[in-house]
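If you scroll down you'll find the structure; I have some questions about it.
Missing here is one protein chain; the remaining ones are kept as they sit in the complex.
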């Protein structure tokens, strides 16, 4: 898979009194990266919103992230299970890795509200990236 | 009207790099005060969520709000128009007023999605407070 | 003054259960617009962070803002007082104005922590925009 990247410009209210970007903001940015990645695969915005559920997230805070410099958010690897996606993400600022994370998303059947196989067209799109 | 008050404990992520509570957090807390006030009048949670729309908000930042001390949020006055509520709110911390604000809420008919008269049972509840 | 504009891509967590962008997010985006505007005038990031204090904010919610479409944030007018700036802002989405707002920022002397005259080089930069 080709790396998927987006740029995030830190906002003042995303800092905290310790002077750098708050850890809860990092978790929020992970959602931004995941959603933009899923939207890049999906056919329409509406479709994917209800077809994926976040099962778990793991974040390692490697270095502080600061206000004033753009952050690059990456999906560096996506492994597909039967009904799930595992996305490996990273954040970089000024040439330095600041965050590493992993999210497990479960594909849901919108009607039955239960896990369902990741459809083939998404698998193909992912392989073709 | 009797004053309506709630207590808010500032959270670390609600501060910013300037060392105090961020102004966007103050706007968010105003929503908390308004919602708890509306919920205190309403019969059920579900009812009011879609029956009020925020038309405008005005906030004066009188003094900085800090992490580490509880904040008292108040509705000090509520004036009722035909289809609207104007709520006058305040925030206090350690005996000092930090914020003064005003919000105009419009009562909506959920079916037609258009402004509708504030129902009598809410007017009565408000007067009786 | 020439209009100052930025683009904001709504994030999923900025919506709420009513299905559109939450009003507290709108207040947060206003900070983003103001900061980017001040940064466009200032010589360095660090300088302005402590030299401006938000005195008041007024926001009119004209129409709902939705997930899935970029928002244009504008500073359409900036009037300078002795020690303050009044910024008139707007938000637009899909060719429709959704928000109108006004913020009063007070210029602070960082040493004495008291209001001080907006310096001439900022006045000149503003006029020259």
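Observations, loosely collected:
Residue numbering begins at 1 within each chain, and the chains themselves are lettered A, B and C in the order written.
What we mean here is this: contacts are C-beta pairs under 8 Å (C-beta built on N, C-alpha and C of every residue); 3 or more make two chains touch, one makes a residue touch a chain.
All of these numbers come straight from a predicted model, not from anything done at the bench.
Between the chain not shown and the residues B:13, B:37 or B:85, the one that touches is B:13. Annotation for chain B: contacts to the undisplayed chain at residues 11-13, 28, 31-32, 35, 45, 49, 67-68. On the side of chain C, the interface with the absent chain consists of residues 12-13, 15-17, 19-20, 22-25, 67, using the contact rule stated above. In the full complex, the hidden chain is touched by chain A at residues 17-18, 22-24, 27-28, 30-31, 49-50, 53-61.
The rule is short, and it goes like this: only the chains that are shown with their structure count from here on.
Ranked by separation of Cα centres from chain A, the top chain is B.
Among the chains, the centre nearest to the mean of all shown protein C-alpha atoms is found for C.
Chain C has its Cα centroid 28 Å from the Cα centroid of chain A. Between the CA-based centres of chain B and chain C the separation comes to 23 Å, rounded to the whole angstrom. Averaging Cα coordinates per chain places chain A and chain B 34 Å apart. In chain C, 28, 31, 49 are the positions where the chain touches two or more neighbouring chains simultaneously.
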